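Worksheet for the structure shown next.
Of the protein chains in this complex, one is absent; all others appear in place.
As written, the chain order gives the labels A and B, with residue 1 at the start of each chain.
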Amino acid sequence: MSNSRRLFLKGACAAVVGASGFTIATAKDQAGSKVEQSCKYALVHDETKCIGCDACSIACREVNQVPEGVSRLEIEREGPFGEYPDQYFRFTRKSCQQCDDTPCVKVCPTGAAYKDPKTGIVCVDEWKCVGCQYCIAACPYQIRFIHPVTKAADKCDFCKETRLKEGLLPACVDACPTKALTFGDISDPESQVVQVLKSAPSYRTKTDLGTRPKVFRIAAKGGEINL
Amino acid sequence: MSPFHFDSLVWPWPIAIYLFLAGISAGAICFAVLLKHFKLGRDAYKSGFVQAACLIAPLAVFAGLGILVIDLTKPFDFWKILVFYNPTSVMSVGVAVLMVYQVALFAWLACVFKTPVLNWCNGRWPIVSKIFNAIAKHEATITGLLVMLALSLGAYTGFLLSALTTYPMLNNPVLPLLFLISGLSSGAAGTLLGGVLLNGNPDGKEVHFIHNIEIPIILLEIVLLFTFFAGLILTGGQSQVAALAAIGEGFWGWIFWAGVVVVGLSMPLAFNLFMKASAKRKFSYVAVTASCSLVGVLLLRNFILYTGQMTIA
């Protein structure tokens, strides 16, 4: 009896050591593959230029066939600030932040949520998704939703499947009349997106959660100072 | 803001029931193992309490999995969770634990009920006795494995929620422990309630044994619950906002103070202490105490799930 128990304990210890060793080994693998990444797409939303016309979200809905009632991209409006007739609003982009450290990918039980190693874009494999909604709960930016037709989780993928494939810019970037959106490869120091980021101070939201988002914002001058 | 409908709500009550069922399954089987190991030995299968625990454990786990599958937006694709694994996902690891747990559970049930099953077979189907004997040979290993898996399952119900950085109240290191301990106490309550309903002796040694463990478990649960909220409030920021919104005035505040603290913890603790002092245990005492505990744990799961999702980081 005591012998078998000892044997069991030894076995259990070996299993634990093996499992942790495996996890560490695969973690190293992942770190290794990051270096080979060919590019890393990022987006800058210049809030100083944004007029809240919704051209981006309308274009997004059209191009990506997003049904009514859900959306991949929304412009949130805050305000009005100031006194009439000198009032202003503040517009912020609500869409996938394309985190480099992705809470959604981490929690997905089937691997349906994944980060494309070639582009750094966070994507959803519609077929693999079972609709457990764990990713929707895990996303601190609350931008994931269940697509009413496919029943899979869905969100902005920088138009990877619709426009990037054809060598075009994401629909929102193309549609913006004031050129408030800049898209490009952040790993390329010559890219426009890097130039824009270097030209003005930018910020990202909820960075304290360690998500390292790839959607940057240039803050509008207006707006309230929140303590 | 409505207590059951708000923007940041992703997982509604079926998930709370699933968490409750997984916890009660793990808790019940732990108590069955303890009863067999320390009190009853080979005759464990004759006890109504062990029978109850052995019924609750598999039924609860099946019902819980059923709820989980129905709650998917693509229920017919549930098999993909079993085929594709993601080691960084708590849910994926939890599903793996659940699968192995079920195997260990049935293997252990076979060990416990070997004698009555073989008696019933009465020499027919020799393959059955061969299988049962083969399994029973490894009873020690199976028991150890089962207890570890049951504890993992109980903790998993908490880790599932605590992995969500979105919600500061859920993203809390105490949560898995709290759910594990409350799962164990619900398992004890389920075993007691089922046992007396299955004509177990309400003043039997099983009840004395379980009650002796239940009292420290309830005390521990109170400590953990206190730590849970004290930790949140001391953290400040959104954690504090979330904690105060949860236990402050309002629908869920009432659920917490009246449902969880009074009905779920204080009353069972008082009844248990009273029964220990007065020595004589009756059916009604045991049943009422156990029901209070079960209601409390079920409310706790719903309370944590809903209020946890109310405040985002």
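Quick notes on this one:
Just so it is clear, contacts are C-beta pairs under 8 Å (C-beta built on N, C-alpha and C of every residue); 3 or more make two chains touch, one makes a residue touch a chain.
Here is the rule we use: contacts and distances are computed from a predicted model.
The protein name that UniProt records for the chain not on display, among "Nitrite reductase", "Molybdopterin-dependent oxidoreductase", "Dipeptide transport system permease protein DppB" or "Oligopeptide-binding protein OppA", is "Nitrite reductase". Touched by the hidden chain within the whole complex are the displayed chains A.
Screening A:Asp54, A:Asp100 or A:Asp174 for touch with the missing chain picks out A:Asp54.
Mapped onto chain A, contacts with the missing chain fall at residues 49, 51-55, 58, 77, 79-80, 84-89, 177-179.
Here, only the chains that are shown with their structure count from here on.
Separating the CA-averaged centres of chain A and chain B is a span of 36 Å.
By the touch criterion stated above, chain A contacts chain B in their complex at residues 1, 4-5, 7-9, 11-12, 23, 26, 103, 105-112, 128-134, 136-140, 142, 146, 151-152, 206, 208-210.
By the touch rule above, chain B contacts chain A in their complex via residues 7-8, 10-11, 71-74, 77-78, 80-81, 83-92, 95, 138, 140-141, 144-145, 148, 163-167, 309, 312-313.
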